[in-house]
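Only one protein chain is missing; all other protein chains are in place.
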Amino acid sequence: MSEATVVSLPDQSTARIPKMNFITKENGLLSWLLTGDHKRIATLYLVSITFFFFIGASLAALIRLELLTPQTSLMAADTYNKVFTMHGVIMVFLFLVPSVPATIGNFVIPMMVGAKDLALPKINLLSWYLYVIAGIMVIYTMAAGGVDTGWTFTTPLSTHYLNTHVITTGLAIFVAGFSSIFTGLNFIVTIHKMRCPGMTWFRLPLFVWSTYAASLLMVLGTPVLAITLVLVVLERLFHIGVFDPAFGGDPLLFQHLFWFYSHPAVYIMILPGMAVISEVVSTFSRKRVFGYTAVAFSSVAIAIFAFFVWAHHMFIMGISNYASLVFSLLTMLVAVPSAIKIFNWTFTMYKGSITFETPMLYAIGFMGLFTIGGLTGVFLGSTGTDIHLTETYFIVAHFHFVMVGGMLMAFLSGIHFWWPKWTGRMYPEKISQFAAVTTFIGFNFTFFPQFILGMLGMPRRYAAYPPEFQALNVFSTAGATILGVGYMLPLLYLTWSLKFGKIAGNNPWQATGLEWQTQSPPLTENFVETPIMDHEAYDYEWLEQQQQKEVASV
Amino acid sequence: MSDHTATGNGAVAEAQHEHPSYQRHHFETVDQQFDATNFAMWLFLLTEIMFFGGLFVSYLIMRNWYYPAFVEGSHQLSILWGTSNTAVLICSSFTMAMGVWAAEMHRKKSLLLFIGLTFVLGVAFLGIKYIEWHEKWEKHHVPGIHYSDASFLNPASDPEVYKEYHDKPLAPDMAAKTEEYFFLYFAMTGMHALHMVIGVGLLVYIFFRARTGAYTNGHFTFVENFGLYWHFVDIIWIFLYPLLYLISRY
Partner (left out) sequence: MTEPHGTTPLNEQQEHEHHVVSPLIYLAILVCLLLATALTCGMSYIDLGEWHVAPGLTLFWNPVVALAIACTKMVLVVLFFMHVKYSPRLTKLTVASGLFMFLVLVGMTLADYFTRAWGRW
């Protein structure tokens, strides 16, 4: 690892965390639970999301342990079904969907656009409470015996055959859905209406563009999932409905409505990740993001295409061949804006003065793993190969490359990147670099073998498998252990850094966003006076001039 | 909105003491506050469109599959009640629009009058809806709860409807699908009625706040946004009415 670094910290012997900031403004539990401050709500979100992440991760550990041997040795097949279902539900609805938007997005978007807060602070708090209610319902479900439909709630399995807690889980997701609708709605309004003077659309950091695109998906897609789950619940309660063929319903209708949300949901999960990467890659390459406009519009393009591809989850379910053809073609289109982003980040790094701080390591990991995850998605989007690969471990590996290799890497990248702003203190650099590399290695060990397993035909969602698949499964489980270490480390050293980290100062990364031009941790009102945006995004020359001016005036 | 004069020379928000009491601290101007909340309301309605969208799609597909069952199921609905309810709701939309107008014109008495009228019409709608649902309950047409398809297997057993439409008996498997029609009928009108109940509750809140002069001081954002919600609920009914009542009456 090169010793070059962009970090510039204030003199540690004299530096102090500012006395007045959003953390010290008020004290007491109630001042947190009734807050309207987006930074405090983001902190609440960060704590609750971390909690659910580790629950979901423990369930993943159980899954990997069970798959260590070909027989069902650790738990019964029924229990296994519940474990992977709860893993999916928690990770998708309680971690990935709110991860970057509700924590990092909540924290930085008002500052990035130069506003004092999100447009609707009370709605923002409401969204956190809805999240907590959903979380409690999910935990209740787990305690009461769990649910084993898979996170997709496939009908008529979920409405007719199973006798587990489908209703509570369904309602929990319904509530979590409204939490994410309100977050998205708040972001859209803020980005449209709360920008500071001079902050034109094309001066917005790309983080804002991507989160905006994800918010559009939240607002337009989530309600469809909500009504679908209501129908599933009604169907279970009254034994009549539109999804169960026994009552004259159509299970494919459920699939259409479910994937109308759940495919865009994939982009709800990945777009904010891409948002983080744009900021990090630019900052640690000291260059404006290559092709700013293209990257900005590619986010919006992904959001729009997202709504036209959902039936590629249904190729083997008996939908019309003609519809398959159209949906397959449209699916290929999504690859274009995704590739634009990857290429443009790569070009941003090209001839940049790159340094390898932790956020950048995670970001580079993201770019590699997301590319693999995205390209294997093209295999699955082609009708022919999909028939062979779908419902095998190939698809498990594919979406874990995108969701874990992509989104989780981006989330950790963002957490490290904005940690100094959030807490006013630096995380320990060496150990976090070690954690980033560990995560990358562990991730590949865990999920790459699953591509091969899938190609060989190992089906997903089974507790047992033929013995010839064991070697690769052992690899995968061993990798998961390393991955577990990689995720535990940040939890430990970030907590440690809250008290013992170095004082970060306003702008440790020499980044250009408005959020870095204010103190860390920021004031409750974010800025002393309303900022005026008089330069383009990622204008490092402006930053240098600004600093020279400060030096001159001192 | 109109009487807000501001010194627009600088971007820095200086004159904080000039802000009216209803302006939240994180907005720079009252205009910005109005714009933002109004836009937020529209976005919320966007989610509502998609929320009902799922129901409309289910309806479309089931109707195409089980058309005869849907026709005879719809004959069980009273065209008189349905049409009068449509008229009631449209009138309530009108009084709501007038309520917003009264707030805009700072006319407290007219605002109270129109909000009161809207409330009365909203309750009337729910009352008529209750009568209709109750009839379904008595005829065992509530899906999932002691449902009976006797009126469709043997239409003559239901003389009131029979003398008007002379429906032919449905084959048993098609007659069973009328339950699908009533499921969608109850799901859609139920979801709509739920929105009405929330709306009527908010109208009471608005009425009592309006009595203290809350919305006639130039800050009528809440009334305006509630109006949008109320009109949206009206629009949903405008579609439910032909889809559920008027499938085929000839």
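Each chain carries a letter (A and B) given by its place in the written order, and its residues are counted from 1.
By our rule, contacts are C-beta pairs under 8 Å (C-beta built on N, C-alpha and C of every residue); 3 or more make two chains touch, one makes a residue touch a chain.
Everything quoted here is computed from the prediction, not taken from an experiment.
Student: Based on the whole assembly, the unshown chain contacts which displayed chains?
Tutor: A, B
Student: Taking the full complex into account, find the residue in B:Ile49, B:Val123 or B:Leu153 that is in contact with the omitted chain.
Tutor: Of these options, the touching residue for the absent chain is B:Ile49.
Student: Identify the residue among B:Ser93, B:Thr189 or B:Thr216 that touches the chain left out of the display.
Tutor: Within the whole complex, the residue contacting the unshown chain is B:Ser93.
Student: Looking at A:Phe202, A:Tyr350, A:Tyr462 or A:Phe500, which residue reaches the missing chain?
Tutor: A:Phe202
Student: Footprint of the hidden chain on chain A, which residues?
Tutor: On the side of chain A, residues 192, 194-202, 220, 224, 252-253, 256-257, 260, 307-308, 310-311, 319-323, 326 touch the unshown chain.
Student: Residue by residue, what part of chain B touches the chain that was omitted?
Tutor: Residues in contact with the chain left out: 1-2, 4, 6, 8, 11, 28-29, 31-32, 34-35, 38-39, 42-43, 45-46, 49-50, 53-54, 56-57, 60-61, 64, 79, 83, 86-87, 90-91, 93-94, 96-98, 101, 104-105, 227-228, 231-232, 234-235, 238-239, 241-243, 245-250.
Just so we're on the same page, only the chains that are shown with their structure count from here on.
Student: Counting only Cα atoms for the centres, state how far chain A is from chain B in Å.
Tutor: 36
Student: Can you list the residues on chain B that touch chain A in the complex?
Tutor: It is residues 11-13, 24-28, 32, 35-37, 39-40, 43-44, 46-55, 57-58, 61-62, 65-66, 143-145, 147, 176-177, 179-180, 183-184, 187, 191 of chain B that touch chain A.
Student: So in the complex, the part of chain A that touches chain B is made up of which residues?
Tutor: Going by the criterion above, the answer is residues 115-117, 119-121, 123, 181, 185-186, 188-190, 192-194, 196-198, 219-224, 226-228, 231, 234, 237-242, 247-250, 253, 256-257, 525, 529-530, 532.
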